[in-house]
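The structure's right below; bear with me while I get my questions together.
Chains shown are a subset, placed as in the full complex.
As written, the chains take the letters A and B, and residue 1 is the first residue of each chain.
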């Protein structure tokens, strides 16, 4: 029996905060209460003056993503370990079949890759094409494999982009299965045209990236996906909402009674689009991801959406291409592989800009970093709540601790940090995964392969 | 030691539903868990096939309201008892000082009247005028008396209507004190003019009531109160939101990051404005309340607001004038005393129209009937949550039970029922107040004077 007692802290759940000790035994939270006694042999963590929160859930990462014969710098081990160092104890990654690749093949490949994970993980599966086998495999995934969400890319023409016919078919199938459709919302046709336009104008550097993906391109796709979901009467989750127009489209649909959910990335909340105008290619390219970073007006809209409740979760889209990989687009921004890190910094950055500024209460912080994702992807309260019986995935949060974020000190194997140089107040002092202290005051004790695959049941007929 | 064990039900909280027994000892919830053993002498309630939910909180009632030398039919005893029969275990009523009456005087009067309550109760205090004594008494009420919310009437010209100067002063004071300002939002000047207009046109019957209080009159006041709160940086709670325009004003403000909250009445959700065109004066007058009932478009907007989360609580504005009192407006609709009942029917009506129709999940039902009010008025999780340590105010809900609502069978002493003849599916089988079964399958055991005043602490500096 392994046990840890977290003593003297303030437990923060999405609904409230209260003084309590938390006892973890054999990977589960055994008790939450006042003055708990430490079992014999229990490790005691002093949480005095600190918050005890459910570990972060990052519902959007790409570990070990294949790219032209190489892969991203972070594999499932280093990526999940970096998450643990930042207080994130669960990731939901993506299985992305190539067009025509059977979904089950891709799924099995990713499952194998993920076995090295240091923390718990789960998978959304992308639907990138359509035929009867896809229809059937979606059923298998939901019914046998614990997948309850499917991803659709509305961008990336001539690659993994879904057309409307596939969207409609897949959303309809998701509804039958009690699964949640999700979308990367950008109109791929417009991106394609704008990329060509920029190049025709001689704009070849990273500054062309945001110019080819303006907010209107994102909002169009978001509205389209929402409209399709509305007509089919299926809920929908929009990943990485980055602009005011998309957030407004979501709010509008919700105000009409539709079940629409929105995810925001830590980067979109805190990094603005001036980075693309930096003359240093490596710097600008290091920030290339899609949708791109936006200006302050859009950032404000994202914060407001989280405050108002029409945006629900925060994530990172963690996807660490290195400088050499980014250099593939040295002479053509459209060839820069898209992706940035962040799984390690998300909680700290959002606490610093969200809670310290008065935008969010600690309970709202827990909602948007952990509890809401757990609810939307149906693993609550196993994850996302400090309550007896839940998985002992916890973060002890020191609101007075400070840290300067940097590629030099990060645990992620990426060679770039979009939050470089930012000093945050509010950091994890301890992270517990599966009831074990895996991070303590800078000391990361992540263990390869102990992370478990988390099955997520379908939504009931309700 | 008195104990009750609720066995075999599904506990529903705002965040989730789960199978568990609930043990109540000495007025508190002692334990929530699987297969709990009944203490010696415990009363056991079989909740098999039923939901166990936090008792309803009705944040808007007027029991024993004085009116021209008489009072409403329900006093604090009969009104709270009726609530218990319907699963509502806490009310927040209103202290309404006359203009120039010291707030503390009015407060003490209402406290005395409320001593006969059968269930727990609390008070919002209305600010109907302004001078230094009001400023001071607000402080006393917050700091010494557990009042954390103040009400402002923007209608009722020449009576209790607040002008903008008073609104501004009171909102500012509330901010200093950590209290929540609330408003009855109707532009009293416009109501006054429209009433005169209707009468000038010879419209004297109850059909003139809604014509003199159209949605635009409400929306104007809601927007004004929200704007004032915005400028002063204080949260605001709009009582009895009845129309789409008001709901949209709230949603807009929230989407700009403002902390605005909206309450909806069970009547506004389910009764439409055709009632005012009924030729029977008693019937039409029985529905006269402000704001009036609205058409289906507005009802839809209210449901959507609850689903989307920009409306938060449900209430009744329970205020039971009898036919004789209503007859004061026999020849002039503007003299019909405003008020309808509902404290007893709210939960059943909202379950039937909300959960049975698929609009709301059971957890969302708990949020809007109980948990959200507890959070907004700072008595959560003492009220509004089924969790160890909370007050044992519970309702055991039989989703298969049916009942036909009627003045003939209601426990309220009012002589009219706005839900008359409606058959609902989903009714309380048992209500527990302070850990005692006070209602069981039609048998109401409410006890006069056992209800306790609930102090509500101010909001912290956060």
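A few points about this structure:
Here is the rule we use: a residue touches a chain if its C-beta (ideal position, glycine included) is under 8 Å from a C-beta of that chain, and two chains touch if they have at least 3 such contacts.
Since this is a predicted model, take the numbers as computed values, not measurements.
Here 2 of the identical protein chains are placed; the entire complex in the file holds 4 of them.
Methods note: only the chains that are shown with their structure count from here on.
Note: centroid distance chain A to chain B, computed from Cα atoms, is 39 Å. Residue ranges of chain A in contact with chain B, taken from their complex: 14-16, 247-248, 251, 254-257, 259, 300, 303-305, 307-310, 358-359, 361, 371, 375, 380-381, 385, 462.
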